[in-house]
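Every protein chain but one is kept in place in this view of the complex.
Order of writing sets the labels: A, B and C. Residues in every chain begin at 1.
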Amino acid sequence: MMGDAMAQVSTARKLEEFRLPNAEALAAYREAILAQRDPNRTVIIVCHGTGCLANGSPKVAAALRQSIAGAGIAAPVIPEIKTTGCHGFCSRGPLVILQPSGLFYQKVKEKDAEEIVQTTLMEGRPVERLLYVDPRTGEPIAHDHEIPFYKYQQRIVLRNIGKIDPADISDTIAVGGYQALATALTGMTPDEVIAAVEAAGLRGRGGAGFPTGRKWRFATENVRKHPGPIYVVGNGDEGDPGAFMDRTLMEGDPHAVLEGMAIGAYALGASQGFIYVRMEYPVAIRHLSLAIEQARALGLLGKNILGTGFDFDIQINRGAGAFVCGEETALIASLEGRVGEPVPRPPFPAERGLWGRPTIINNVETWGNVSQIIEKGSQWYSDLGVPHSTGTKIFSLVGKVNNVGLVEVPMGISLERIVDEIGGGVPGQDRFKAVQTGGPSGGCIPYKLKDTPVDFDSLTKVGAMMGSGGMIVMDQRDCMVDVARYFLRFLEEESCGKCLPCRLGLKAMLEYLDKFAQGQGSPQDIEELQSLARAVKAGSLCALGGTSPNPILTTIQYFRDEYLAHVVDHRCPAGVCKDLITYSINPEICNGCGVCARNCPQGCISGEKKKLHTIDASSCIRCGMCMDECPVDAVMVE
Amino acid sequence: MKNEAKIGVFLCECGGKISSRIDLPAVRELLQFEPWAHLEISPYPCTAPGLEAMRAQVQEKGLDRILVGGCSPRAMKKKFAAALAPVGIEAYQVEMVNLKDHVAAVHDGAPKELARKAAALLAGGLAGLRLLEPYQPVSVPFQGPVLITGGGISGFAAARELARKGMESLLFSPAQNLDQVLDQLPRTFPGSQVFSGELTELLKEVFASPLVKVLPDQPVEYVVGHVGDYRIGLRQPDGTETEVKGSALILALDREFVPGDYGYIGGGERVCDLLELEERLAQGEIEPGKVVFWVNSAAHGKAAQEFTAVAAWRDSLVLARNHPQTKPTVLYPANITLPLTGADLAEARQCGVGFQSYAPEVHPVVQSGYLTYFSPQDHLEHELQWDNLVVSMVPGEPAARTQELLRWLPVYSENGGRLRKKQLKLKPEQVADETIFLTGSASELRDLNEVLSQGKKAARGVLQLREKAQRGALVSPVVVTIDQDLCQGCGLCEEICPCGGVEHVKPGAGPVPRHADIHLCSGGGTCAATCPYEAVKMLNNTAQQLEARIKGVLSRMQENETLGLICGWGGLGAADLAGVKGLSYPRGVYLIPVNCLGSIDPAIFSMAFVNGANSLLLAGCTPTASCHYIYGVDHCWYRVNIMKKLLSLAGLERRRISMGYLDVNQPEAFVRMVESHLDAMASLAPIKRDEKIQTKLWAIHATLHRPRVRWVLGTSLRRPAEKEFPGEQVNAVDADETMLDVLREEFLASRILRAVGDQPLSPPQIARSMDEAVKNISPFLTDMAKEGRLTIKGWEGGYPVYAVGKA
Amino acid sequence: MSAKKAKKEQDKGLINFAINGQSVQAREGWTILETARQFGVHIPTLCFHPAVQPIGSCRLCVVETRQNGQSRVVASCITPVQAGVEVLTHSEEVQNVRRWVLEMLLANCPASRRIRELAKEYGVTSTRFRVEHPEDACPRCGLCVRVCEEVVGVQAISLGNRGIFKEVTSPYHQHSKDCVSCGTCLYVCPTGAMEQLFDQIRG
Partner (left out) sequence: MSVSFGEIETILDRFPPQPEHLISALQDVQAKLHYIPQAAMQAVCEHLGVPLSRGWAVATFFKSFRLEPRGVHGIRVCLGTACHLKGGARLVEGLERELKVSRGHTTKDLNFDLDTVNCLGACALAPVVVVDENYQPNASHRKLRKVLKDLTKA
């Protein structure tokens, strides 16, 4: 699956032969690769993102290879099978796409391979039953670019993902990878690069949205004041539950991150970079390592890059399981091999970071934007999105939404369009109840604010935040008290425990929420909780604590009535909070199959075969097993 | 640092914590005639503003000593030292008096009253500081090979590491080649075949290395010298003695495993122990049939059982792989923890190795072919069928060879045979770098892996020493000097030193002047307090400084008040904590901390009484168990008792000096101690300072300076509790009678000398001045005349007239 | 004192700002807390001890700083002075943080007399939160750990685990081989909690 050249490179001992001596050589190399490739040759792309992998895409790829071999197609037109990173449309995996036509098959199984080969490759007809069907119109849609999920997206950072084989640098080069680096190294001064990033208005994609260019400028000034080394860091410690943009990027197009970092390093005068990857992302680590190895081999990393005398290398550090290490000072601590506890800022890392030296930490998605800015220019970039929030942003659209997956949209697009047009709306319901953005310390935006433009400032205005780009859609069956509780429990688990407002505050706030979830407490308690939340916000040492009250504050702000329902009427409208609900079996639906009875850990479900079963509420522990297992959804909760 | 002291005094208000209780301006008044060059009251001398001011004063007034009246030096001294280093003040030039915890926080009373006490303590500090002498750490040369002795396997790991880093070593080993080492390994590390592969690599490298010389380990005659220059005397087979020189010592000592007593087990030759099994394995002669490993011999402790369990596990793996028909099973007691992972278990399962735990409450029983055990899982008795039963080995005692070697080193063997390095619990700045490295399973039963990495670690330690020496940074923190002219080479100091801080001399070298091993010395100071000839001197907390400090405080104390000498660990810790906790006690006790009570010369006690003390209170760590210098507090205990004896000889109450023990975590106990001592003193009238009493006190003081007294004292410092004593040492209580006689004689002698000191006197006159009966003293007079301590100036009325002699 | 002030005025490099309206002068590198104390302004602390580096973990020393319209709540023990800034040591915002922290401490360090006294000073006499460990007195401020590392230099103890499970222990909860039982941790412990832990830590 790797180009011949690469096959040698990654195994080559004397790498010098493959090093690209200068920018021209890079261009020539690209030409060579493209020349090898026949544009009309059918390429069967099998998505190998985690979603599709888990759904067995490797088997599909293997099966396709077999059937093709079996079909005995004539030599020149043998379709190439390419395994790529995540296409984003995870809920429909495994995905198989035929290029150049763009024919799009979803939920492909091993056994479908034969038919795809016969029908599509031999007879040139699409396999109808594998096509995506628009849930609204009921019409099948043949090509990916026609599918609403993709149609309304604008893929800048994700542009290559799904097209290239991340394990093969020649693929990346073929689509123009490292051109921007060459441009920067040969045609721009470091200062011009920084100026370009500033002019593009790029803001950090990690959450806070600090202007990247300004940060870089600040760092270079500090280096001028105190000469010495400076470091660049790619923050791939994507900890937010329900967010997987960074993982997809690192898995699907690792070179985009490396190139961005190299450009940044050139602008900042850094010669050493680090990428801090969450250890829950083994594939990302594998692909990044491979990419670094291959880039080194081609002399796109390491000493004297492209013969310009610029040295830069990157080392991968695996996170060890601490959400707080997404916070830059904590990340630095763990890069230095210490406990990942944040330290107060100022001094900011750009002033005093790794080993006391200026350090630029940007989210990997931010780095992913850099090469595009250099390639297409600041103007082009700043035209995307809205003023103050330029460019695009990747969101992981998950939860109660039809098209779960990864979407990249221009900033400023409205919440509703993302959920309804791209996400295809909420299954079984006409509207979402709330959308939670910004990860655990973000906020819940209610339906009535559906027109909120999704950009840094607007989201902050409504009490939520951009965060790293998690976007969790919730419907009527989701309890806001429970959601707030979930996020706080998460944060309590992840709090480093250094400062008291965070360590004790989270525990204390949870005490309130637990009370509410049990139907206890009083409206007065809600006020107290808000006051406590303010104290935690103001008093905490780092951003984790400082933003931890957001889930509470926003849910109280927009769903106070739901809180009151818990504490005053002692009921959970969404039917989630264990102590306030009862399970029962709907006599109309129950077919007496007895699955529930067999699965009930309490053995408190009775009923004869083929007859109505009933739940003995007195000994029910509300574990929900029966509801999860009931084949006909006869178990009700209220 | 110039000779005439320029002391800066900084009094801390501690944001009111001190200034609200102590009238600091009044303190300034009270101290106005003391020898300070600058005195200042500051809200917080310890914060940035205060430190800045301090530095400014040092530079402006050229201060060369700093006295801070604030809180505890244990917490704060380092910060002051660090802040003052830029202006040339070193740590030893900074002294602190804890006004907060020893006065402000613990006493109620008018701020003016507390000011008086504060002033007294500060005056003491000033007096001590004045006698401060410049202190230059000595850097130690370091060359020559590393001496690796003891014959333990870790020695090879050490040798390899050293060789790799280009450092020579002499490795003394019973095994002279690779095979010998591997043959002997099972005795010390049963179940280690698994490693033999890479161990072979290691050994090959060592035997091949030109930098490692492997020598037969001959019996050790002596080990002398110090880091950078050790010399080991070896007795050769032909009786001759050779000496090898080296820069550092690595003791690689492993513990041999010996067959446990399994005579009581039936089964005859089909029962064997691990060692035999491994021999058979080596020969490959394994009888067919089920093999059961039984981890028994609980008597030798869990560590040993776990060790053998792992060994059994490894052997069973080897067995199962090479002889599948043996279907080995390991039967281990349920109360030990097997350090195995799921992966290990999976591996064992694959090889078909069985694991079974038995409840140790019921001892398994061996019958022919069957082993009955009680299962903790189902509480049933089960039977394991066996054709070959393998039982544990047990750790043996350290070899006689080892004991011989240890005589010369600060290493001792605990009961149970485990070797321990004399570990003094001291702060890093008080101890120099480790220079004698003890590795191997002899100190702690360890897995071969760990022992090997221990060896490597030891080698690293040595390499660090070398590297430090090259930088000239190999220096000793605390230094005692031995005056070569005064030293008679009696060796008392060597005997009583807790840290091997006095160099050994070769056997039969005779009474040659001793040298301090400045590197091992950690400043316990009991040697200085003991030396009969007062040849040993501590730098920078000399007896003179303490004396001056005590005088300084005493001069400002009142008659009903008592002087408290507390050790820098238990005593001071408890006293400080009393302040932190805001406990309160009467202010009649004036605390002067010393590093260890063992460092207080007995003559200091008498000096205190001569200079007006009416009582002394000593508080140290709880004896032996928690004394940071092991026996320091015990040594002090007997010196205190000598003082008691002398007091009673002088007709004074023994309880005027009392000793107590405290743990650092016992502030309440400290308060009770002070209260009860002060109560007792309240019932005593102050010593009436007339001619007679003063003379007697002087005599006591003189007595305690007598080499004879100090020698007897120095040989009987040990607590009755102890069993064995080094060298000349004897049990204090056994020596008690002799001690008392010696004291009586010397006390009387001192009084006589004092009497004839001013003008020659005849026996009756002497007797009268001492109001003793003539017959009691005349025998002494003649003896002393013989010894030459008295001379006969002439005759008067048939009586000789004595004067002080030359001797 | 006044002489010293005068001398300071002469020197250059003075930073002027205000604490509770009172104008104060400081030098580069002083913290707000140090300056406040120098000028006799009281700010409560728990995890601060002059012997070691401040880490700003207890947040009792928080103050409100106002500068060109922006208001921030910062820990005064770690925040360097800044010219022209207006520092409020007892504003409503600040008090709200302190009171809640103290109330939570009452629930989490119920065994500490000194915490109770401190809380009383700020009118916090009872807690609304669950008391899980009545014997616990440790606020996990890490002073003991810092003093063991920075002053004693042995690093016998550390803050193990994290978040709500954070604890001061020796490695593996075994007696520490490094501990020299000097008791300096006892001396700096602001709540007396170390008195309970001490024996299990030292060998």
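Rule of thumb we're sticking to: a contact is a pair of C-beta atoms (placed from the backbone, for glycine too) under 8 Å apart; a residue touches a chain by one contact, two chains touch by 3 or more.
Only a predicted model underlies this, so the values are computations on that prediction, with no experimental measurement involved.
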| item | value |
| --- | --- |
| For the chain not depicted, the shown chains it touches | A, B, C |
| Omitted-chain contact residue, chosen from A:557, A:599 or A:614 | A:599 |
| Identified contact with the non-displayed chain, of A:112, A:144, A:240 or A:525 | A:240 |
| Touching residue (missing chain; options A:232, A:335, A:350 or A:556) | A:335 |
| Residue of B:135, B:195, B:370 or B:533 in touch with the missing chain, whole complex considered | B:195 |
| Positions on chain A where the hidden chain makes contact | 50-51, 53-55, 90-91, 93, 238-244, 247-248, 279-282, 317-323, 334-340, 396, 398-400, 404-405, 436, 470, 472, 474, 478, 486-487, 490, 493-494, 496, 599, 601, 623-625, 628-629 |
| Residues belonging to chain B that touch the chain removed from view | 194-195, 198-199, 201, 310, 313-314, 317, 339-347, 446-450, 452-453, 457, 460 |
| Residues from chain C at the interface with the omitted partner, ascending | 154-162, 170-172, 176-178 |
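To be clear about the criterion, only the chains that are shown with their structure count from here on.
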| item | value |
| --- | --- |
| Chain A and chain B, separation of their C-alpha mean positions in angstrom | 60 |
| Distance between chain centroids, defined by C-alpha means - chain B, chain C (Å) | 36 |
| Whole-Å separation of chain centres (CA-atom averages), chain A against chain C | 39 |
| Touching two or more other chains - residue numbers and ranges from chain C | none |
| Residue list for chain B, restricted to those that touch at least two other chains | none |
| Residues of chain B that touch chain C when the two form their complex | 15, 41, 43-44, 46-50, 52-53, 72, 74-76, 78-79, 425-429, 569, 573, 576-577, 580-581, 626, 628, 664-665 |
| Chain C residues within the chain A interface of the complex | 55-60, 62, 73-75, 78-79, 93, 96-97, 99-101, 104-105, 107-108, 128-130, 139-140, 159, 161-166 |
| Residue numbers on chain A that touch chain C, as the complex places them | 322, 339, 343-344, 492-501, 503-508, 511, 528, 531-532, 534-536, 538-541 |
